[in-house]
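Notes for the one structure printed next.
One protein chain omitted, others in place.
Think of it as A, B and C in the order they're written, each chain with its own count starting at 1.
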Amino acid sequence: MSIDINCDLGESYGPYHIGNDEAIIPFVTSVNIACGFHAGDPTTMRNTVNLALENKVAIGAHPGFNDVLGFGRREIKIAANEVYDMVIYQIGALEAFVKAEGGILQHVKPHGALYNMAAKDSQLADMIAKAVYKVNPEYILFGLANSELIKAGKHYGLKTANEVFADRTYQSDGSLTSRTQEQAIIHCPKQAAEQILQMVKEKKVISVQGQEVPIKADTVCIHGDSNNSLAIVKEISSTLLQANINIQNFIPLLT
Amino acid sequence: MSIDINCDLGESYGPYHIGNDEAIIPFVTSVNIACGFHAGDPTTMRNTVNLALENKVAIGAHPGFNDVLGFGRREIKIAANEVYDMVIYQIGALEAFVKAEGGILQHVKPHGALYNMAAKDSQLADMIAKAVYKVNPEYILFGLANSELIKAGKHYGLKTANEVFADRTYQSDGSLTSRTQEQAIIHCPKQAAEQILQMVKEKKVISVQGQEVPIKADTVCIHGDSNNSLAIVKEISSTLLQANINIQNFIPLLT
Amino acid sequence: MSIDINCDLGESYGPYHIGNDEAIIPFVTSVNIACGFHAGDPTTMRNTVNLALENKVAIGAHPGFNDVLGFGRREIKIAANEVYDMVIYQIGALEAFVKAEGGILQHVKPHGALYNMAAKDSQLADMIAKAVYKVNPEYILFGLANSELIKAGKHYGLKTANEVFADRTYQSDGSLTSRTQEQAIIHCPKQAAEQILQMVKEKKVISVQGQEVPIKADTVCIHGDSNNSLAIVKEISSTLLQANINIQNFIPLLT
Partner (left out) sequence: MSIDINCDLGESYGPYHIGNDEAIIPFVTSVNIACGFHAGDPTTMRNTVNLALENKVAIGAHPGFNDVLGFGRREIKIAANEVYDMVIYQIGALEAFVKAEGGILQHVKPHGALYNMAAKDSQLADMIAKAVYKVNPEYILFGLANSELIKAGKHYGLKTANEVFADRTYQSDGSLTSRTQEQAIIHCPKQAAEQILQMVKEKKVISVQGQEVPIKADTVCIHGDSNNSLAIVKEISSTLLQANINIQNFIPLLT
């Protein structure tokens, strides 16, 4: 049994510094690098690719809406074909840095509002999966576990990674509890780690309503911007290792 | 003997249409496609790649300054490493569309102010050539004939294409006559075609001062935005063909 | 009895030209000038202010989403306070040109997706009306007839102008027929003019379902981008004049 741990990286922009990339990277096995649309200028992208290569973590493209001011977190009603085009563009931009620096690209994970919209909107999901497929059918598509995006990836024959959250609670229908509700966030590292352990070992999660919900967990998303994140990722790591579960990325799966 | 004819394409942006891409493309053998920084949004890039593939012309990336408002024609004093990064970014973005649509990339030609600055500034030229080399050492670097950019390309072992102009006059030192001066522009298609013919056959051009200037002409730049451009490119084509000079791109040189 | 005719102007951007500003301006009494977020760079703004002053038409600010690529037509889920801020910003930017060129500002009309969202979303509408009120409580707020935006304007004590459309059909609930449906667009200039005449004289419109719908018409929106628009605006002008209805803006109302 094994699982991947991923986090978003390279979200600085020109004179503006954000995130604790160096602090979090030792605890993850895959990173999602911003591609210039919602964050991450070209120089930041190159530096972040190099940081990933030095730390021997797998690299993924993290395409988002063209909205630095909104950090890609604002929903934009966009034509489906424009999503296809903007995902291809951003994957290509990151690919070039990865190639130039001597690495390989492992995966693509949409960012922010695009990720959330693609979880539910099958047309958007289809466009994203098709974009990945057309650029390189070997790339792994990361998406919310059981989401439309994962379905779309499978439709194109892509390898997919079901993403789960350590610090978020789940509803009985398998969706994440909305941040607007109480109980949405898990602050306790021990509870977060146990949720992940149960997902990996028993392929289920207990919803806030108390029900067992089947879930597939291929990769855990960690946010790198708080001290608690570091505490959570450390607790997850030690809990999984104690349970003899490997923490590793999907590079071995790439042909 | 042979020569390539290139023009800039795909310079529309969102709701804004510019250029006569469909009208000019039958008369050229290579096209330089804008990569989103000075013009050319992702959807325009994909459409233009497809237009090029349908017309069987060779495709090049046309990276420029990040300045849509100034159309990449305003000089920006930029750190050398940022030029390196922004060129890699833009090549990658276009590469992804070319790959997704089933084509190959032939060349890279900087746009506007970046092209002009790289002709004279050896450090900028070096960064651009290095960026091309690191992304793919097979790509051909287009630059002003005899410029610093051509020298930099050779330094990295890149194939280079010396670019000449049909509708511009030359100074005795081999540079283009500044647009601020009279005699800078050649309006007469016959004169333009003869200048190109002499460049190809005799490897020289007559300067406005009346001197013979040695010049290497691998590719001719045509602007696609005026009726006169069409008249000029037609005259060049017929003049070259009559002289048994092939008009062809560099695809055969790619390994 | 009188009515204003308005159109959108100044939507060019840097090297990109759009619209037929000079052709349409003689037929309108008010113009909405883009403020740089969805279209209209600073130089275009100044030129358009001058064009308006030369043609003695009233000037309005036309704030939109910060999205040149989408021309402000894509809905963006934005926090209410950010709408407040971006409307203040854009009004101020246009005001400065109007002041510098010696004119006065008459009105504010949101653009594109912002206009449509503000017609239905009372919170957005409130933020826009409050922004106008805080910058200058004398400015007139343009909004879709009977919309939430008009209501919000009245709440702040602003003068409001109910906007109607000559070339669009109406539903029995007073809303515009969606463009996705047949019968949405009125192509015939005579029919368009008669719809406006009825709105002004009888304060009603006949819906596509055949019902009489009460409507208040203070200003007619004309699109300046087609030959048919010119035919429609000419027909409206002659029809209204023949019926002794004045075509005039709201400058006389400003204190």
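One rule holds for everything that comes next: a residue touches a chain if its C-beta (ideal position, glycine included) is under 8 Å from a C-beta of that chain, and two chains touch if they have at least 3 such contacts.
This is a predicted model, so every value here is computed, not measured.
Visitor: What shown chains does the left-out chain touch?
Guide: Even though it is not drawn, that chain still touches A, B, C.
Visitor: Touch as defined at the start, partner being the missing chain; which of B:Lys56, B:Arg74 or B:Lys190 qualifies?
Guide: Of these options, the touching residue for the absent chain is B:Arg74.
Visitor: Of the residues C:Asp8, C:Asp67, C:Glu95 or C:Glu148, which one touches the chain left out of the display?
Guide: C:Glu95
Visitor: With the missing chain put back, which residues of subunit C would touch it? List them for me.
Guide: That gives, for subunit C, the contact residues 36, 41-43, 45-46, 81-82, 85-86, 88-97, 99-101, 131, 134-136.
Visitor: Could I get the residues of subunit A that touch the absent chain, sorted low to high?
Guide: So the residues of subunit A touching the missing chain come out as 13-18, 39, 41, 68-71.
Visitor: Could I get the residues of subunit B that touch the absent chain, sorted low to high?
Guide: 66-67, 69-70, 74-78, 113
Methods note: only the chains that are shown with their structure count from here on.
Visitor: Suppose each chain is reduced to the average of its Cα coordinates; what separation in Å results between subunit B and subunit C?
Guide: The separation of the two C-alpha centroids amounts to 44 Å.
Visitor: Which whole number of Å gives the spacing of the CA centres of subunit A and subunit B?
Guide: So the centre of subunit A lies 39 Å away from the centre of subunit B.
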